[in-house]
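Every protein chain except one is present and positioned as in the full complex.
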């Protein structure tokens, strides 16, 4: 039987980090023991009207304590329900799911945009090479101090209220950052920008993608992205984000 | 605006009285201030998959404290959810609904069968005439001591484990009870028996009926019973149990 | 901000009405909602003589919705005219009367008797799944739809709305038939035929065996059908099926409905109609929409 079994997990803490952004620790030793940076967990509503999973990336893993941390933004009724939950309550969770990042490279650029920032934290902790961390926000920032222990942090905000005014690529350019590997997670337009940048600079890039999911385990074919080559499993130019992904090398996928 | 507005009410207590039978006190001053014995409250599930109300009779009214008591049996998923709720949690409730008993007579027989027993308690408290209380159970009894303050209590059990072996009519016959008014609530076969008994003895009888409901306020026509005469509202021989009832004189309705 | 809509020459202060049969004649809900806040009240189906409906149980809860087999119990058109129209006229709202019959003659009879009454529109229910004769039988065959529509159109003094059944292969075809018959508007959807079995008693839950499915569970089918019909005909549409929030209502409007009706949700929250009205206004404010008409059918 799989370790990714769906189970009730006790919430070990759930606090608001910034407006509508929450940080939840789950007491889930089996998830923690298997989890890798870049993988995700499916969370389930307790309301029978909302049946599908909410995929949330793993932000931190505490193997000692058997806990994983999820940082999420209220985007609709499901995440709103989670935000209202308190420590000691249970939540149904399945994971760890997906492939996770490949730990590689000597000088890395970790790029997170918006709610794509959280998975970069555990990656930053586990990646042992030199790290430059670029975090892009619309306006209000969160989590950025927690990154400081792991590398130099560069910030971009769309409104210019902090760091570079603009997006993550603007921050990279402004700071003339160089690297031999890129790890990125964020909205698709940002990932497109990162892919273009990586191609231009000829840097290898691992991108974490997002798509609506139903099963979360590779069975429904709901969450595919377009791949450059015919995929081994699907036998067509589609890859399942929940199974082959969510992390892909930039040249593997079309965005 | 109606006093029967749907609202959140805080649960002031919720304890198991007997196997699968629970007693819940609701902190609901507006319900308490208007409620009469024989009326009911619609309780709502917090799960979006279960939308319709669960009608539950009012068992006791505490006007001073602004509380009402509901005693209910776990019959399915809705009542199971209620049974799992704890004091200080909220529940959505609408009421008081329905007509309630007419307080009348000089020598009364209060007859409750199974989960039809609870509404008899507030009636017993408010009815000032001489009272004989007949409670019919399958096997396990509940609430019976609480009736003792208000009149002589007679018990029937189907398995004979307590009181008369048989049903409420057997208990009435065994104890040769007489009355000029009957109040009864219980399963339809019991009410049929009570109606036959009342007709034979020529005693006036108020019967509290039950039917599946949707609106609970007289709009959907889901909960009708057959009436002897053309009903004033429906213009056919149907009466709405949630509105004209749940209490009817035995000669008004066909069972 | 303009929330008013005009259908077949009748102007409604806002696009929200009630789904027939879920709001009585407004009386019971008037204790929960100020009826003058609603664009219109659509009343329970009324027939030429009183109908007593089906045996009980008539309603059953199902996942995310309910089944009903009321069987169109109603006090008949005479009592309706005497009691319910004057009651509703006390409010500043339009009146849409839902009409039922077992035969074309019976439908015609009701429509004729309502001709001189002070009501704004007639909604013709040719889609009730819970009666043996009439109802849905008329609504599943385009020829019948066209015929009954044109018969009624001849006799009606008020604009007529044909209420379509979702229990068909191609609702667009039915809509076209109603249009060909001269309908002034369409309303959809009526309920989907469903069934529930009590596995412990090994019996049907409803005395009528089958019942009409309504509530949030049917919304995706209803939105699809509204969109489909909006592409098929030019007639204004009253959209319904599972509306419980302003967001739901806006889905129907964006799919092409000029008005929306709130049904089963009334049973769960008796104040819901007013909340839907207010929620639509709040949405328009949030997004700077000056006229609700800009939202009708805006998603293509």
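For clarity, chains are labelled A, B and C in written order, and residue numbers in each chain start from 1.
To be clear about the criterion, contacts are C-beta pairs under 8 Å (C-beta built on N, C-alpha and C of every residue); 3 or more make two chains touch, one makes a residue touch a chain.
Keep in mind it's a predicted model, so treat the numbers as computed, not measured.
Novice: What are the shown chains that the omitted chain is in contact with?
Specialist: It touches the following shown chains in the full complex: A, B, C.
Novice: Any idea which of A:28, A:43 or A:223 touches the chain not displayed?
Specialist: The missing chain is touched by A:223.
Novice: Who touches the missing chain here, B:49, B:157 or B:206?
Specialist: B:49
Novice: Based on the whole complex, identify which of C:145, C:223 or C:259 touches the chain you can't see.
Specialist: C:223
Novice: Specify the residue from the set A:102, A:126 or A:234 that touches the hidden chain.
Specialist: A:234
Novice: Can you work out which residue in C:124, C:175, C:255 or C:274 touches the chain that's missing from view?
Specialist: C:255
Novice: Touching the absent chain: which residues on subunit C qualify?
Specialist: 62-65, 67, 140, 167-170, 192-197, 199, 202-204, 209-211, 213, 216-221, 223-224, 227, 242, 247, 250-251, 254-255, 283, 298-299
Novice: By the contact criterion defined above, which parts of subunit B meet the unshown chain? Give residue numbers in ascending order.
Specialist: Contact residues on subunit B toward the absent chain are 48-49.
Novice: Could you please point out the subunit A residues that touch the chain left off the display?
Specialist: 1-2, 4-6, 44, 48-53, 94, 211-225, 233-238, 243
Here, only the chains that are shown with their structure count from here on.
Novice: Under the document's definition of touching, what chains do subunit A and subunit C have as common neighbours?
Specialist: Of all the chains present, those in contact with both subunit A and subunit C are B.
Novice: For subunit A versus subunit C, what separation do you get between their C-alpha means, in angstrom?
Specialist: 46
Novice: I'd like the Å distance between the centres of subunit A and subunit B, where a centre is the mean of that chain's Cα atoms.
Specialist: Comparing mean C-alpha positions, subunit B is 55 Å from subunit A.
Novice: Going by the contact rule already set, what residues in subunit C reach two or more other chains?
Specialist: In subunit C, 63-64, 216 touch at least two other chains.
Novice: Counting only residues that touch at least 2 other chains, which ones in subunit B make the list?
Specialist: Residue numbers touching two or more other chains: 48-50.
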